[in-house]
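With one protein chain withheld, the remaining protein chains of the complex are depicted in position.
Presenting subunit A:
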């Protein structure tokens, strides 16, 4: 009996436990994935190297000589490469601008108690995985969780 307990404690001791920062990083990565436009590669990029008739549209310096004719065209084409959402948001420098603005309009944290769902089957869960903090509802789901996701997806 005593021996058995020791063994399981040792196993518990060996199991890696993710710290809070890692758990947070993992959540952020999951939420970022929900913003993605595509998960597969661009079909065009998976083609063999293009021949002369199948050139990728070029938004390169070639636009430069046209600059005199109309200023904005090249600018906006290049902007695509330069400025994504994060860059534009930083440039707005909103922390120093008067409210209300994009940042201040964000809905605040809910005052309702958090609800927990099994990360395997999606039904309400009562248990927390000691390793990663993920939720599970039954030993069957815990088993699946350990085999599939528990320590995967971590950096």
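We adopt the following convention: contacts are C-beta pairs under 8 Å (C-beta built on N, C-alpha and C of every residue); 3 or more make two chains touch, one makes a residue touch a chain; residues count from 1.
Following the convention adopted for this analysis, contacts and distances are computed from a predicted model.
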#### Entry: Record-based protein name (UniProt) of the chain missing from this complex, from "Actin-related protein 6", "tRNA pseudouridine(55) synthase", "Protein Abitram" or "Distal membrane-arm assembly complex protein 2"
"Actin-related protein 6"
## Note on the structure
Where A:95, A:111 or A:139 are the choices, the one touching the absent chain is A:111
### Message
For subunit A, which positions touch the chain that isn't shown here?
### Response
27, 30-31, 33-40, 42-44, 46-47, 54, 59, 70, 72-73, 76-77, 79-80, 83-85, 88-89, 91-92, 99-102, 105-112, 114-115, 117, 120-124, 148-149
